[in-house]
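Missing here is one protein chain; the remaining ones are kept as they sit in the complex.
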Amino acid sequence: MPLAYLLRRVAFMIFVVWSAITLLFFLPRLSPINPVRERFAELQRSTGWAPRDLERLVKVYEVKFGLNKPLHEQYVDYMSSLLRGDLGYSIMRYPRTVGDLIAQALPWTIGLLSVTTLLTFGIGTGIGALAAWPRSPQWVKGLVTPLVVLAAIPPYLLGLLLIYFIAFRAKLLPMGGAYTLGRFTGPELSFPFLLDVARHAILPALSLILSTVGFWALGMRGMGVTVQGEDYVTFAEHKGLSLRRIFYAYYVRNAILPQVTALALAFGSIVSSGILVEYLYGFPGLGSLLNAAILANDFFVIYGIGLITILAVAVSMMVVDLLYPLLDPRIRYTRA
Amino acid sequence: MTLQESPVLRVRDLRVTYYTDAGRVTAVNGVSFDLAAGERLGLVGESGCGKSTLALALMRMIKPPGRIESGSAVVRTEHGEMDLLALDEESMRKARLSVISYIPQGAMNALNPVLRVGQQMLDALQAHAPHLSRAEMRARAEAALASVELPKDVFDRYPHELSGGMKQRVCIAIGILLSPRVIIADEPTSALDVVVQRQVMETLQRVQEQLGAALILIGHDMGLMAQVTHRVAVMYAGQFVEVSPVQAMFTQPLHPYTQALIQSLPRLDNRGVFRSLPGVAPSLLRLPSGCVFHPRCAQVMEVCRREPPPAVHTADARFVLCHLYGDDENVAPRATLTTSPQEVRR
Amino acid sequence: MTPLLELRNVSKAYMRGVFGRERFVALQGVDLALDEARPTIIAIAGESGSGKSTLGLLVLGLLQPTEGVVLYRGKAVSTLRGADYQRFRREVQAVFQDPFAVFNPFYKVDHLLQVPIEKFKLARSRHEARRMMEDALQAVGLRPEEVLGRYPHQLSGGQRQRIAVARALVLKPRLLVADEPVSMVDASLRAAILESLRRMRDEHGISILYITHDLTTAYHVADSILVLYAGRVVEAGEVERVIRAPKHPYTQLLIDSIPWPDVTQPWGSKPLAKREGERASVGSGCRFAPRCPSAMPHCWQRVPPLYRLAPEHVVACYLYESEQAAQADIARA
Partner (left out) sequence: MAIALDPQAPLIAQPSRWTLVLRYLRRNPSLPLGLVLLIFLVGFGVIGSLLIDTSTRAYPLAAPPVQPPSAEYPLGTDRDGRDLLAVMVRGVLLTGAVGLMAGTVGIVVGTTVGFVAGYFGGWVDAVIRWLTEVLMTIPPLVLQVIIASTIVDKNKVTIFTMAGVASVLAWMGTARMVRAQVLSLRERAFVNMARLSGMSNLEIIFRELMPNMLPYLAASFVGAVMGAIGASFGLEALGLGPVREPTIGMTIRWAVYHSAIFNQWWWWVLWPVLALILIFASLALINRGLDELANPRVRRTE
């Protein structure tokens, strides 16, 4: 890979991330809502406690969070602390930092989502490839319509149904959480604990798998139909190759190219794609954290989560661009 | 030439039908012909006349809604004769490339873009000659590349790194990899410039002669046929209307359609003369009664509208499907080049 | 007198890549002039990538030259405005290669004829417009009732292409760019379309740029021919001279490779010096030098100018250095 191309691509990624972060910085600051005041208003609503000298307190906190400075200085501060990896303090759990809270939630999210993403990619792509293959049995082709419907339903809704029928009515699996709180005081590296975590993860994973497997299947089917019509597949048959060889090396190998791009993007968005389901199951990942932050008007946590999702997507898009020429020899490292 | 005596391919009464939404379409309607070893047969006709369907039928590559209705296609190999249309799926798969091979139209997309050229050749060898060692396979592939005058390094290149002419040569190299008895080339040069076309055709001709295989060259360019083939079959609406040695075809065409076709061609000696064939090719969905060509025929007779024309084999080994030649054995053409279709038009 | 069309040292380069770093020169330094008084058919011949289609688009004003200027009635096409522009649009028309792509699949085929009649206000009433369309269709050998009111995919390629020719007839242009008008039409119907082109010249005084890779049809329909190789004119002149006695080594190779439909006219015997796909970059020299059997050392250094071999025959090759260097207006036959 030419170094110049690599550098150009990295520079472009930094530019995109910078643009997105800047957008996120200015968006809320154009809004009339004062986060500190909101926090006290929320406190008052929930506890009835109202500080007598509210205005002074707000000022103090604004100084503490640097909200009193002119916009451009705030921007410079914000950017420089980001560069140091400092995402600021959480308002709701002060004095814990945003970075700390995210670091605690992230492993759960990544653990759940990376497994489901890989599983759905494999299952979905397989179904899609078979659905477009002319010699497949009719019932595989008939799977397409149900998958269209399944793909359209948000995992959250499926999650609700699963909780009700499987966890609540049938009592087969726990209704939520990441592990049984009574049995374990906290995460530990033991077999019973991991087993317990797995049991808790089945339903959230299943809701995600059911609703995204259609996405992969439909994408693969669409591409598969196109590749089916290509001359090189026909010529491979003219050459008298075995069906197995045509299927894998001539058909799947070409049809899967866009799927691989999509897989990398899906990995980029694993931090965000499970948010609702995590929240529904009380799974201690970013979703639950985000929900708590929204309830508490903890804007710094919300931004922090926004920030790492952006970073993850941008990096994975770059990785796609860097790796794609290895998958498709027609693409050379010339685009920027 | 004594080509008729020991045909390497004998096709009889081949019929292919497509069952479309709009109705049944007989794309190949009872075609019979013989092909001698080493012979080059041209197959010409307007688009949609069924010439590509015929080729696909011989390869047993007709896909639904198409169906081979009847016929036989017997190939003579060193192991005896086999009817391609009667083989089971697996035997047919093995026969492809090793007995009968197909060089596709538009070689631009015929090669898998993500595999190196060499791998695509090895795939073919693995499918048909798995007993060979990897080194032997590679040697065979490289020999094939050399015989189509491609440099050795093409083996390790990707298709997109080759020019159009080079890709077409790779397809030819693949086509001859297993020394087939019959090679079908479907418009192999239609996307190429004339100079490259000539180079590719000369290569194809040379390797075909070296193998002693028969070649069916499908195309619409009569000029190419005149330069390359021994014999030309003219197809119209799913039927062969005339099969003649190339010399006779161009100097004394028998069928009115062939006559009109050849008259319409621009040559060096008829500059500025424009004779076109009136009308459009009939829809295969609704063929005219009697002779399918009669609505466009300049020499149409009453019988042509009613009855299908007889198949006439002349003494000089020509074939024509026309009422003009129905009666006598030794055909003396009633219409020669001096009376052109245009001049006798109403 | 001002020529109808004049190209002065026209070049066109395309930029490739996101930041336009790669420059691809499609056409370089082409001169051409056409008089209105003597309508003529000029064949622009060359293989794919020779720049012949680019030349057509430049003449039509659908592309702008990167260097040089295209003049219509003495005015640069790119600067035409108002009435001048309308006149240019109406008087310079085209027939394109793909007889399916020129039809908008959403509309019936009538659309192709109706729009120009409407936009250029050629008819005072719908009735008159209809009659114009029918007349034009009949003139190209179609029955109006068979083609009007149908969708493009319901007609054959030959019928569609003849409608495209009929469109040109309706407009009665002064100049017609016919870009490969018969290459996608069955051989048996080609003659009819070529004949229509020739009648446009004879009966309506329309000049035609006949762009083609097929020298057999060029030989039949054109008065003069201009051969392009890699964006440059290599030979031009009266068609009978160029085809029967080509001078440039490339033209010779090209004409030698024509598969004439004639068993007494066998395929050429000229040696094929170099293989296809080997078009080494030649920097400043003759583009054909790498493939040329008679290349000389200085062919690699400088681009040969056009040498005039006869009043109506020029060739860009150092083999003819002894002849007089020619003026640019090669096509002013």
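Residue numbering begins at 1 within each chain, and the chains themselves are lettered A, B and C in the order written.
What we mean here is this: a residue touches a chain if its C-beta (ideal position, glycine included) is under 8 Å from a C-beta of that chain, and two chains touch if they have at least 3 such contacts.
Source: prediction; values computed, not measured.
Contact with the omitted chain, checked across A:L241, A:A255 or A:I310, is made by A:I310. When you scan A:P2, A:P107 or A:P154 for touch with the missing chain, the hit is A:P154.
Screening C:L27, C:A129 or C:L142 for touch with the missing chain picks out C:L142. Interface residues of subunit C with the unshown chain, by the touch rule above, are 57, 60, 62, 86, 89-90, 92-94, 96-98, 101-107, 112, 115-116, 119-120, 138-143, 146, 154, 159, 192, 195-196, 199. Residues of subunit A that touch the chain left out of the display are 16-17, 19-20, 23-24, 27-28, 30-31, 33, 35, 145, 148-149, 151-154, 156-157, 160-161, 163-164, 168, 175, 225-226, 229, 269, 271-273, 275-276, 279-280, 290-291, 294-295, 297, 299, 302-303, 305-306, 309-310, 313-314, 317.
Keep in mind that, in the parts below, only the chains that are shown with their structure count from here on.
Most remote from subunit B, judged by the distance between CA-atom centroids, is A. Averaged C-alpha coordinates put the centre of subunit B at 32 Å from the centre of subunit C. In the complex of the two chains, the subunit B residues touching subunit A come out as 59, 61, 63, 93-98, 101-102, 104, 106, 108-115, 123-124, 126-128, 158, 160, 171, 174.
The touching residues of subunit A, when paired with subunit B in their complex, are 134, 230-232, 234-242, 245, 249-250, 253-254, 257, 327-330.
Considering their complex, residues 47-48, 141, 156-159, 186-192, 194-195, 198, 213, 215-217, 219-221, 240, 243, 253-254, 257-263, 265-268, 272, 275-277 of subunit C touch subunit B.
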